[in-house]
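All protein chains but one are shown in place.
Each chain gets a letter, A, B and C, in the order it is written, and its residues are counted from 1.
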Amino acid sequence: MKLFSQVNDRQFEYDYLDNNGDQHVLTGGKRLDYDLVSLGEGRYSLIKNGSAFLIHLVRQDDTYHVHIRGAYFTVQVEDERQRRLKELVKTSRSGPSEQVIKAPIPGLVLKITVQSGASVTKGEALLILEAMKMENIIKAPCACKVTEIFVKEKEAVQQNQPLIKLISAE
Amino acid sequence: MKLFSQVNDRQFEYDYLDNNGDQHVLTGGKRLDYDLVSLGEGRYSLIKNGSAFLIHLVRQDDTYHVHIRGAYFTVQVEDERQRRLKELVKTSRSGPSEQVIKAPIPGLVLKITVQSGASVTKGEALLILEAMKMENIIKAPCACKVTEIFVKEKEAVQQNQPLIKLISAE
Amino acid sequence: MFKKILVANRGEIAIRIMRTCREMGIKSVAVFSDIDRSSPFVYHADEACALGGTTSQESYLQWQKIISIARRSGAGAIHPGYGFLSENAAFAEAVQKSGLVFIGPPPEAIRLMGNKTAARKLMINHGVPTVPGTEDAIENVDEARKIALEIGYPILIKAAAGGGGKGMRLVENDAQFEEAMISAGREAGAAFGDATVYIEKFVEEPRHIEFQILADNHGRTVHLGERECSIQRRHQKVVEEAPSSLLDKKLRHEMGQAAVKAAEACGYRGAGTIEFLVDKHRRFYFLEMNTRLQVEHPVTEWVTGLDLVAEQIRIAAGLPMTPEQNIEQFWGHAVECRLYAENPKNDFAPSPGKILFLKSADGPGIREDSGITQGSEISLYYDPLISKLIAWGSDRGQAIRRMLRALREYEILGIHTTIPFLIRVMENRDFNRGTFTTKFIEEHRNELFRQDESLAEVAAFSAVLQELKEKNRVVFKNGGNGRLKTSNWKVIHRKKALRTR
Partner (left out) sequence: MFKKILVANRGEIAIRIMRTCREMGIKSVAVFSDIDRSSPFVYHADEACALGGTTSQESYLQWQKIISIARRSGAGAIHPGYGFLSENAAFAEAVQKSGLVFIGPPPEAIRLMGNKTAARKLMINHGVPTVPGTEDAIENVDEARKIALEIGYPILIKAAAGGGGKGMRLVENDAQFEEAMISAGREAGAAFGDATVYIEKFVEEPRHIEFQILADNHGRTVHLGERECSIQRRHQKVVEEAPSSLLDKKLRHEMGQAAVKAAEACGYRGAGTIEFLVDKHRRFYFLEMNTRLQVEHPVTEWVTGLDLVAEQIRIAAGLPMTPEQNIEQFWGHAVECRLYAENPKNDFAPSPGKILFLKSADGPGIREDSGITQGSEISLYYDPLISKLIAWGSDRGQAIRRMLRALREYEILGIHTTIPFLIRVMENRDFNRGTFTTKFIEEHRNELFRQDESLAEVAAFSAVLQELKEKNRVVFKNGGNGRLKTSNWKVIHRKKALRTR
């Protein structure tokens, strides 16, 4: 079985073999020597080709959150079947893409700096959210057009509450 | 409801009152002002008459193991009914009492220094148990007679495995 | 000496103060909001009393309530920590009027140094160098704009009542001026209840270097040397150290003398900090005075061997301070990193949540001043500072290497923290060389926010193994596996080994 592991923009490929209980993992055709032991509470002691690591690994839906020596990664693992499915979906999609900006943190909407229908450039301020006593500026992730605003100024919002809908400028 | 709390040799008495949901605890007729909040994993933040404590509290059968500021206590709590029952059992018991000495730790029986039938004084060595590279001497808890020996020298024993049966000397 | 002290603060600094109280044989009283009932500082105290409320306004800023709790508890003094009421002159006054001791400077000194323009004037009068700018607060935008043009850009807009970067804006040119002044005023108004601002020349290649001051009631005012706090993000200190890699003996002596002069000018008592900017020509300017204990006080403690909280308490009780003279030589080098519950990958957005696992770093040369434990809830209501790591080394290099080691060892799950970002700072070449300014983070943005790719493959592989494990478990359940037998065998083997030893 082929497995694809995506970390940020990079992708790693592994082969998993099970010959009647003799299970192993290969990468680039070479067999990996490994030992992963659970220490409880999402902590693992990994020895991989002789190198030792403490791994913090938590699964959330289809994403693994991984901490190693102070570095943090999000990882997606797919096998061949899952991958083909996903690519099918991707290619069938077309036209400008819609995106809903959600509140990254709970807080108070201090100011909305755009209006519905406005075109904004990448990085342009959309609204100011106050939380933990600081003003946090929510910016446009790409050049796009504002299609809908879901909140009002002075409104308290929960985490992940939709704030603004955008449509990408072609 | 009366509650008796036994810590080592000392006993504390409390009254628990519930007047239609207005619950409180009294001691010596005085109402106690308290707030016990669980922090998870057996940890509690207690404020009692204004004093603050971090309490570690674990229940094992009918005993509470309590740690406070580096001090360790075992506590037994009984209500009046339980108490009367226990006293009944106590007074009905008679004659010399039997006692089984169990291994306090897993280890290796290095030497047995008494024989079945022997009379021993309080504190006299019964056997030597090796564990964690040290010799641990198991001593007689009171003046008594050895009635049975369950283990042999050089035998590995588990924690709480019976070692020796004693009968108290009247 | 006081028998009991009320600590009018929360989190790590409350615990820090209570620890010194315990070591001095003084009982401590905690006050806490509803949100903080389960916070560790509550059980670190000898006594605790509910304030009620959730926001700061409803709880830690309720001074009448706090003073009445202090009186009821029989406390002899109130320690305000930093933030909240620590630089509130009216509170200090009310504490004194109630017959208690305020552990901090006289209210007049707070008032004088709290008003940035008044402080500036005082410094100019006493010959302490200051940055060119307006001496009075400005409200009219057009007038302000004219002055800014006179001083010459870049300029800084600052809140007259402020501190800690709130209500502060850097303006690079005339076009940015108006919006910056309005937003600074708004932020200042919200934070301090006073929207007035003033204007200052922006210092070239500035380094933030501050001097720790102690003054007692026996006529002695000394400095305990400097701390460098140039590593700042949005004017918030992130990394601090003592000594500064910039100062030599001569400059330390000169700045120290100026700091002592500044403290004497306002009739200071207790522990305080004189903040300076040092420019690329090694000229120094008085920036402001913080009339309280600083977040970064532990680095000074480590290189001087003093307990600054103990000194504050001693001085407040009328006793002479411990150090007999200015401290211009240090024992080694100390670095502090502030751990915030923020996500550096998401522009340092607050990251509230529950701490699911916590194992802090230990070992040689590491101190931690923490406000949390496993199980703690980090709320959105208060400052996101959760802990401070301090590393000591016989020289700066060793201190940094130890800090790096500690940051990588630190285990905290459930929330995001600034640890990955702090690791980048400690690894940075310019930081290690000591060649940086307060613009360090801005200038090294690309490098500091780069993902560490060296462990990406390990992360990818771990996730694959876990995925396989989860899938296999299902298969094994139906098909049966040999694991149980293996472990049984191991137990027998171990027993045998014990027997034949």
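FYI, contacts are C-beta pairs under 8 Å (C-beta built on N, C-alpha and C of every residue); 3 or more make two chains touch, one makes a residue touch a chain.
Model, not experiment: these values are computed from the prediction.
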In the full complex, displayed partners of the excluded chain:
A, B, C
Option touching the unshown chain, where C:228, C:241 or C:301 are the choices:
C:301
In the whole complex, of C:108, C:368, C:427 or C:457, the residue touching the missing chain would be C:368
Residue by residue, what part of subunit C touches the chain that was omitted?
15-16, 19-20, 22-23, 34, 44, 53-55, 57-58, 298, 301, 305-307, 331-332, 357-360, 362-370, 373-374, 394, 398, 401-402, 405, 409, 490, 493-494, 497-498, 501
Interface with the unshown chain - residue positions in subunit B
3, 5-8, 10, 12, 14, 16, 21, 23, 25, 27, 32, 34, 36, 41-44, 46, 48, 51, 53-59, 64, 66-73, 75-77, 104-107, 131-136
Those residues of subunit A that touch the unshown chain are 35, 37, 39-41, 43, 45-47, 50-54, 108, 154, 156
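The rule is simple: only the chains that are shown with their structure count from here on.
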Which chain's mean C-alpha position is the greatest distance from subunit C's?
B
Centroid spacing, where centroids are CA-atom means, of subunit A and subunit B in whole angstrom
53
So, what's the distance in Å between the C-alpha centres of subunit C and subunit B?
47
Numbers and ranges of subunit B residues touching at least 2 other chains:
none
Multi-partner residues of subunit C (each touching 2 or more other chains)
none
